[in-house]
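With one protein chain withheld, the remaining protein chains of the complex are depicted in position.
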């Protein structure tokens, strides 16, 4: 029943409009492909991605740092309050098959690093440079293509 | 978008058919009422509740102890692997507004206690006796009625 | 270097003097035996046990719910702030070989249940009644004797 691919989108809670729109483009493609979006549930990049995914009819999960479901942005279909603060970053990583990092600060960097530590693919868009292991993409289309390439190589039973 | 009530159903991963059916009855009512089911995602009581909720067209979330999404029972719409082992019990509690404990062993008891510790209502069905704070129900209809009574007393904005 | 036995003492952060003194008696015996005390680091039973253990020259660890080391009681030699709230209860259990529950409320009950779930021995002193699996002791001497009996049965390499 839940045989979807889960794509985590990670990025800052505050971002310029340009970055928000980039996240929305990525989210839209995630929804269009029938993948599930996982994110931290708050504003900025997380909201942009969730908005795009929702617009494409996709499912959105927000794993929240606090205890209050109402802190989720309005495009989160399933909010999961954790009360773990930055500890929820690890849960975003663990719930995702592949991650897309969009811009971001130290929180995003921690998620990139935790994902790579557990050998999950991380695709980077205008984010921290020169992190070995990150697959850097030139734009949202390139990012989606990289996801598809990874999925093509995976055994079909996965996800 | 996510303005649903979240009802956690807690109970053992192995249980007699009778208990499974009781969980299914509770789950069905949860789905019928438009509430979201939260559970630990595995078999036994968790599966019975998720099956019932799904049969009523409801949303089901499974917060899993391990790292593998495929350990979720087939009626979980949104599986969240955590890798926290018994640590996921706290997350089941934190993601729920109200909990229903059905039978269960020490894991269930830990969830009952964690919920009461954070002042979340716990309704008990054929579960650990004489835990002060638990609202004991005589059957699944009584359990659902107790949920409705709690919700009637809550401010409308909650959940 | 760390080949000590770790005894967790669990109980409420507010308690009557009588219970505090009982915890202190238990803690003193823990220190006298060269065991290490693990607790939640706050006041009440946790402080009583840490005070007793310190008076006997023992080592005391406090695994704190918040982020501030200064919330530890003055008898904690090693405070570990976690920021996990009630999530730290599981860490108290995981850091302990054997637990002693003294009186206590729902938080203590969650620790009793989590310990039993992971098959760690729990000795009960004036605490939640009729929890199957708990080894109920009549007084602090009986509690310590029960610990010794458990240790005698364990392979020597453990702990």
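Labels for the chains are A, B and C, by order of writing; each one numbers its residues from 1.
As a working rule, a contact is a pair of C-beta atoms (placed from the backbone, for glycine too) under 8 Å apart; a residue touches a chain by one contact, two chains touch by 3 or more.
Only a predicted model underlies this, so the values are computations on that prediction, with no experimental measurement involved.
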{"item": "Residue of C:63, C:100, C:131 or C:144 touching the missing chain in the full complex", "value": "C:63"}
{"item": "Residues from subunit A at the interface with the omitted partner, ascending", "value": "86-87, 89-90, 105-107, 109-110, 112-114, 116-118, 129-131, 133"}
{"item": "Absent chain, residues of subunit C that touch it", "value": "1-2, 6, 36, 54, 59, 61, 63, 67, 69, 72, 74-83, 91, 94-95, 159"}
{"item": "Missing-partner contacts on subunit B, residue numbers", "value": "83-85, 87"}
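Convention: only the chains that are shown with their structure count from here on.
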{"item": "Subunit B and subunit C, separation of their C-alpha mean positions in angstrom", "value": "30"}
{"item": "Intercentroid distance (Cα basis), subunit B paired with subunit A, Å", "value": "28"}
{"item": "Interface hub residues of subunit C, defined as touching at least two other chains", "value": "87"}
